[in-house]
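One protein chain omitted, others in place.
Right, subunit A next:
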Amino acid sequence: MDRRFPFKVLEHIFSFLDANEDRNSVSLVCKSWFETERRTRKRVFVGNCYAVNPLKVARRFPKMRSLTLKGKPHFADYNLVPDGWGGYAWPWIEAMAARRPLLEEIRLKRMVVTDECLEKIAASFRDFKTLVLTSCEGFSTDGIAAIASTCRKLRDLELRECNVDDLGGDWLSYFPETSTSLVSLDFSCLDSEIKLSDLERLLSRSPNLKSLKLNRSVTLDVLEGLLRRAPQLVELGTGSFSDELDPEEISKLTKALSELKQLKSLSGLWDLLPEYIPVLYSVCPRLTSLNLSYATVQMPDLVDLLSRCSKLQKLWVMDMIEDKGLKTVALCCKELRELRVFPSGADLDEEDVALTEQGLVSVSEGCKKLESVLYFCVQFTNAALVTIAKNRPNFRCFRLCVMEPFAPDYRTQQPLDEGFKAIVERCKDLRRLSVSGLLTDKAFEYIGVHAKKLRMLSIAFAGDSDLMLHHLLSGCESLKKLEIRDCPFGDTALLENAAKLETMRSLWMSSCFVSFGACKQLSQKMPRLNVEVIDEHPPKTRPDSSPVERIYIYRTVAGPRQDTPEFVWTIHKNPEVGVSRLSTR
């Protein structure tokens, strides 16, 4: 009797598995489960494009319809990764184009995407539907035009915070002349002006468009006309909100906004002028997501707006909201799940900004569903952190950025160890944490002991010694991504916990005390890790004791990568001398 489960039955069962983590577990059970799973996986996620070979991925998943890739490490967002480091999309596009022509969706984050890549996508995938590029670079609006003109079934075209070579707004006219199948269009990161008539006509022939995010150059006076052509919008990102309108224009705009009966998400709002806040009143009660992080609006006006947003689940705002404004949020926005407060660039030398730890305490008290926070603040106290932790044990993501490096609890002058201890002790589901302020090794001992579900941790200007890293690597069982800058330790903890690194996606350390010798040792000891040393100008000789500027370590089954630039050293390049190129004297 054949004891194996029939393939068809397994296949049917696996079709109910969505989460890739579940699919990954399932594929490890036995060969037949591996085979069945791989033949049924439609959405493929690769967290580090260098961890695995594109051809192998293409071959493994014949039914692949959606591919998500991430390239550069997260700290690249803050200019800590030099240009030219890598993260090229081309090998992946090429591999998929050759083997998986039925691919419909490509989502890339922090990768280098060229016009050639975009043209290849347009030419190779006949059912292509979704292109989402986040924090990508290397392409121009010509590449976008290629996608627009060739992908007849295009539904989503989203450019989120990309660095685009903007050659002008022509690309918008390249969409098919008859109707389009567009559902979402985001060109908010582009600089240049687009032709209004192109946009208006596009909207008129895109009946399925639900999400539209304009760029800053789209002026306020044309917004009303655009909205009239797309009253079915669910997400709207406006352009600039500061141009002068006469009373009639204001009234027309107000009406057009009130007609957006399905609108749930509002963003853009660049330079929002206080006199235009009433224009937004009609959409507030329905909003679940509001991004005011580019709106230079003062607290009283923010309060005016936010007190009407009772359904708000996601709020991004600048620190001009002040403690008072956050108190209003705590009172009025009972559905809030995610809060981000960004710095407005207020000069630190001026009088204290009226956003303190109190703001976050209020929100943690009033908003019972709050689970994700990013908070920039000048200074903090342990007491506040303890209160916040008590109020909200349901945090999944807690990122606190005390902007003064090494700032202690400003009331007690103590390190913020106890405060963060409270956070990790109480928030048992914490997946992501960023710490800041004055922290000793003790803080990291607490994190190692308590933060068992923590997957991603970001640290800057903290700790005293190697113990800090040791606590983290030996304690945090679920740790997948660790990024550290300007901390005083290195070799010992790294080498002692080398095995841990194979269980993680990646480790980034910059401006720490890691020696070149340790990097070599680690490389030799752990062949399934890629250890990259990234230095400004690789020195002519590199003694073992010399410190390295940056080290990026990640697990991989693809072996050493072939596309490293000069300033990246790996042991495969030149193990003896330790520089990527021998200098001639």
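By definition in this document, contacts are C-beta pairs under 8 Å (C-beta built on N, C-alpha and C of every residue); 3 or more make two chains touch, one makes a residue touch a chain; residues count from 1.
By our rule, contacts and distances are computed from a predicted model.
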| item | value |
| --- | --- |
| Protein name, per the UniProt record, of whichever chain is missing from view ("RNA polymerase III subunit H", "ATP synthase subunit a", "Auxin-responsive protein" or "C1GALT1-specific chaperone 1") | "Auxin-responsive protein" |
| Contact residue for the chain not shown (choose from A:Asn53, A:Ser124, A:Ser258 or A:Ser465) | A:Ser465 |
| Hidden partner chain, touching residue among A:Arg485, A:Lys500 or A:Arg555 | A:Arg485 |
| Missing-partner contacts on subunit A, residue numbers | 75, 77-80, 82-84, 135, 161, 163, 189, 293-294, 296, 342-345, 347-349, 376, 379, 401, 403-408, 410, 413, 434, 438, 458, 460-461, 464-467, 485-486, 488-492, 511-513, 515, 517-518, 535-537, 539, 543-547, 549 |
